[in-house]
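Of the protein chains in this complex, all but one are displayed in their positions.
Labels run A, B and C following the written order; every chain starts at residue 1.
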Amino acid sequence: MTKILFTDKLESCVERWRSAGMTVIGPVQRANSSVYDAVKSASELDLNLVLADRSIKELFFPQSEPMLRYTITKSEINTSDFKAPSGPRIIFGARACDASGLAIDDPLFGWDYKDEYWFQRRNETVIVTIACTKADEFCMCTSLKLAPDSTKGSDILLRPLENNKGWLVEELTDRGREAFKAVADLLQEGSDPAAATVNVPVKFDADACAEWLKNPENFDSRFWKEISVRCIGCGSCTYLCPTCHCFDIQDEGGSFDGIRRKNWDSCSFALFTMHTSGHNPRATQSARWRQRIMHKFNYFPGKFSANSCSGCGRCTRECPVDMGITETLQEISKLSQ
Amino acid sequence: MSKIGVFICHCGENIAAKVDCTRLASALGDHPGVASSIEYKYFCSDPGQESVKKAIRDNNLTGVVVAACSPRMHEATFRKACAEAGLNPYMCEIANIREQCSWVHNDGEKATDKAIDIVRSMVEKVKRNNTLQPIEVPVTRRALVIGGGIAGIQAALDIANAGQEVVLVEREPSLGGHMAQLSETFPTLDCSQCIMTPRMVEAAQHPKIRLLTYAEIESVDGYIGNFQVKVRLKARYVNKSTCTGCGECITKCPSKKIASEFDCGIGRRTAIYTPFAQAVPNIPVIDKNNCTYFKNGKCKICVKSCPLDCIDFGMQDEFEDLEIGAIVVATGFQVQNNALYGEYGYGKYQDVINGLQFERLASASGPTAGKIQRPSDGKEPETVVFIQCAGSRDPSKGVKYCSKICCMYTAKHAMLYAHKVHGGKSRIFYMDIRAAGKGYDEFTRRAIEEDEAGYLRGRVSKVWLENGKLMVRGVDTLLGKPVEVAADMVVLATAMIAQPDAKEFAKTIGIGYDEYGFYNEAHLKLRPVESSTAGIYLAGACQSPKDIPDSVAQASASASKVLALFSKEKLEREPVIAVNNESTCAGCWGCVLACPYDAIEKKDIKDRSGKVIKRVASVNPGLCQGCGTCVTFCRSNSIDLAGFTEKQIFAEVMGL
Amino acid sequence: MSEPFEPKITAFVCTYCTYAGADLAGTSRLKYAPNVRIIRLPCTGRISPMFILKALQKGADGILISGCHPGDCHFTHGNYHARRRWMVFRALLSFSGIPEERIKYSWISAAEGLKFADLINSITEDIRKLGPFDQYHQLIEETQAQASL
Partner (left out) sequence: MSIEQQYRTRAKELLASGEVKMVIGYGPGSTADRRRPLFITSPEECDRFVLDSACITNLSGYLVTEGLLSDGKRVAVFLRPEGVRALNVLAAEAQLDPDQIVIIGFDAPKGELKALQGSTVDDFTYLLAALKDVTPEIAGEQLLEKIEKMSPEERFAFWQQEFSKCIKCYACRQACPMCYCRRCIVDSNQPQWVNTSSHTLGNFEWNIVRAFHLSGRCVECGNCDRACPVNIPLRLINRKMAQEVLDSFNHFAGTSKTQEPVLASFKKDDSETFIL
């Protein structure tokens, strides 16, 4: 017997959480695009998506975060800090890849300087992940040794029932348990069978790729140019990626005051590494794409013992020129044989 | 770190009465980057300027904002003061809190708030000003004078007499312009040709003047000190270099009934002709439209008559390119066509003529050899009615402005008529008598008192022919009664208008013009002889209606401007010009197309081996006038305008 | 009672015509509303659409762009270029929901001090009637606040 959350009780859960002061967040449609956003009612949620267009990363690491306000007076410059918005939150309906992405980025945001914006939100957010029963041709979590029902990064894992009337509840963390205690009376014990998780085929051999990437000879391989010749250098893959975490700090404002902001930045952009002198160490798009792959599958694992990729496939799904990590690692897999 | 000095001028009471200057000074004193903020009664005064200089030295100011009157007033004053104190003059800006603040607002509180905004915004601009150095451009010391009337001749002679080269271009076959057509001139009644022709000859023979008659300006390119002018030398069909002006051809020419332009249609000329007997140069031209040979392919009488074989029907227009440093435009005026006053009967009755035609009648060299005769039957008119303001000061049918010379020449006409036709009666309908000028009012008094010119204050409503008389009906507003005069001749004091092609020509040479086609001066009062385009000056009636003394004075003034320009080998120009960032320029050439001055060129950027890597835009500082149209076009913000940079404007907006 | 709404209006003008016209309004001692802040440019050709966006970003409720009448441009055709840009930019702003009434364009010559004063008064009143540009101000306020989630 396991706890079951039936679909028809979800609305009451949302109400309960909200009345307990939690912000309830889930996948919703916003002007023809799916995104995780705060909801007032469960009816707003779109839980039938394979995956929302945008990842839950931005709930922890928003595209533009104010850090401090400065005012310039004649004699001094005054600053006041911005905090991340506080208060408990619950993300209902995350996917395993997205939740894993958070766990992948946790050490990055905490290794030398503990990024308070990230961790405040992490600590105050319960992540309720729903295991995937469907996938599309771009999904590749299994290639990254994750799965449609990976628990990494999640506080609660919900497994859809076979009859599609609810979810089996697996409480993974204390934070998750705490949140579900508030709705304990809305859950039912039951033995309804869970639907099978979707079978996501393995598309490349991540270990073999890692070995190939570690080989210094391959840094200057012609491969990089060939694989990226059609890359147009936009940032959509990096911005939609649940693990890409680069940011830029910009002062925005007028002559007398302004706000220092932490904005997403992308290694795909030519300006990303542009020096003041005009010299650009990554002068070509192929060097930038190489950096992205190297970072995710060589440098990052070297430092944090995990690939900086959770296999969501958004990079390929949204690429204007049909590129992406899958193709590149498939090709590297071939080369490494 | 900026150290800006803010100087708040009370302008006596002009600013201080409305703007709380103490509050303003203290607000700016608290402004970031302001090192000194002081107020004073008159900063433009000597002690005021001294205090600015002192503040610059004492505080090592990096920039200055003078909050005072319009920059159009004293920007130059304060920039000069800054330069004297060792600060680059372009680090000084004016915040206009008089014309655009204290004078126009009633509420002192709000005016002060606005003044604070204005000055703060300007401080933010100045913080981002760059030191600029005046641009030096070489000067071609050769002047072009366009128009061979009295103004053009005077300008050409003045410049040439100072030792500088002049090219004098006249589109008619001879020098002379309108002045050569006049009989006597007011207020002295000396013979126009007697004083004009010697000047024409002097100009033609001056070693420093190159005379190009029967020539027109095709195009003007370049900029002050460096104009490239293309001149079309119209085909005269007479060889200039061999013709001696013997006049045989003119005498023999069978087409003799062509209305003479010089005689305003009253006299006749031949198809091969000089406009008048004293023409300079005395070389005839063939009027292609009226020449029998050109029309029918037969005749060639002139060819046969010419002892030196100068006639060449195959002659073509030629073009000549000139390098010019400065241009004087003296293209003159035209008289309005009076046919637009149907009620006056001009064009309908032969004996209704205009003032210029009367000049020809009165001229000793004219078609009647100076006898006043009616064009219709050659009779001496016993009564002549002169109608002033026939076109001038008439917004409904004519022109709004006063043509300035008509009052005087009408008085002169009345006097000439009285002198030539004893017992002749003149009646002058006038609105006002405008006779301001040396000896002018005395002149009109003389006409009235000595020569019995009969002035009637009022307008004429109708002229009609009745029993061989021109009946003129008008009103005498002083008596408050209608009057009718039976006249033998009516003379209309026609409005002076711009040349019919004045606007087109202005575009060719690149100067501004007003709604009438008169050329705009750079400043009505302070720069009355300069056009809006640097290096192009104005003389005579092309700018506005003028009499001879005014035209000559302006011509000499223009000449002095030209000579001042020619006094140095190089010219200093305001450094407010566009500058391109070649590293970000995408080379789309939008700026090249948008530039009104063709000041942007394409430049190849080469690598070390000389291979062209890319082509970018490059601004020619000599040509650029600093409008900034290119800057706005540039999508990548590569081009910027010194003095009004993107950074500066941005700061101004952000400073508000 | 709260203070009546005082619109904030930014004007971008060319120095040869409209700025001179504004000076003439001053020398003629004409009176007009104190709500407009003028930025002087050499020519309308220099007035970039960016300026309009920036003024809006600084919280302007209305904007005036003004220069020489066609044919009068000191730089012969800067205003003709400007006119095309305005035409296009105006359509774009309108399509984006920025009311056309908030951004005005005019030709004011150096001789039209009266026109300048009248225009400033009428624009100020028009914008006052429209009220503050709340929709845009809301965007600005968002940039001043902490992240929403």
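Basically, a residue touches a chain if its C-beta (ideal position, glycine included) is under 8 Å from a C-beta of that chain, and two chains touch if they have at least 3 such contacts.
Quantities reported herein were computed from a predicted structural model and do not represent experimental measurements.
Undergrad: Which visible chains touch the chain that is not shown?
TA: Those shown chains that the absent chain touches are A, B, C.
Undergrad: Looking at A:R16, A:R122, A:K152 or A:R261, which makes contact with the chain not pictured?
TA: Only one of A:R16, A:R122, A:K152 or A:R261 touches the chain omitted from view, namely A:R261.
Undergrad: Would you write out the residues of subunit B that touch the absent chain, in ascending order?
TA: So the residues of subunit B touching the unseen chain are 583-591, 593-594, 613, 615, 633, 635-638, 646-647, 650-651.
Undergrad: For the chain that got dropped from the picture, name the residues of subunit C it touches.
TA: 49-50, 53-54, 57, 70-71, 77, 80-81, 83-100, 104-107, 119, 135-136, 139-140, 142-143
Undergrad: Please output the residues of subunit A touching the missing chain, sorted low to high.
TA: 30-33, 35, 53-54, 63-64, 137-138, 229-230, 232-236, 238-240, 248, 250, 252, 261, 263-264, 266, 269, 271, 316, 318, 320-324, 326-327
Basically, only the chains that are shown with their structure count from here on.
Undergrad: Using only alpha carbons, which chain's centroid is the nearest to the whole structure's centroid?
TA: The most central chain, going by mean C-alpha position, is C.
Undergrad: So the centre of each chain is just the mean of its C-alpha atoms; given that, what is the distance between subunit A and subunit B in Å?
TA: Spacing between the chain centres: roughly 72 Å.
Undergrad: State, to the nearest whole Å, the distance from the C-alpha centre of subunit A to the C-alpha centre of subunit C.
TA: 45
Undergrad: Could you list which residues of subunit B touch at least two other chains?
TA: Residues 654 of subunit B each touch two or more of the other chains.
Undergrad: Show the residues in subunit C shared as contacts by 2 or more other chains, in ascending order.
TA: 58
Undergrad: Within their complex, state which residues of subunit A touch subunit B.
TA: 72-74, 254-256, 278
Undergrad: So in the complex, which bits of subunit B are touching subunit A?
TA: 29-34, 124, 583, 651, 654-655
Undergrad: Report the residues of subunit B in contact with subunit C in the complex, numbered from low to high.
TA: 70-72, 96, 98-101, 103-107, 110-111, 113-114, 117-118, 121, 507, 510, 512, 532, 576, 594, 596-597, 625-629, 631-633, 641, 643-644, 646, 649-650, 652-654, 656
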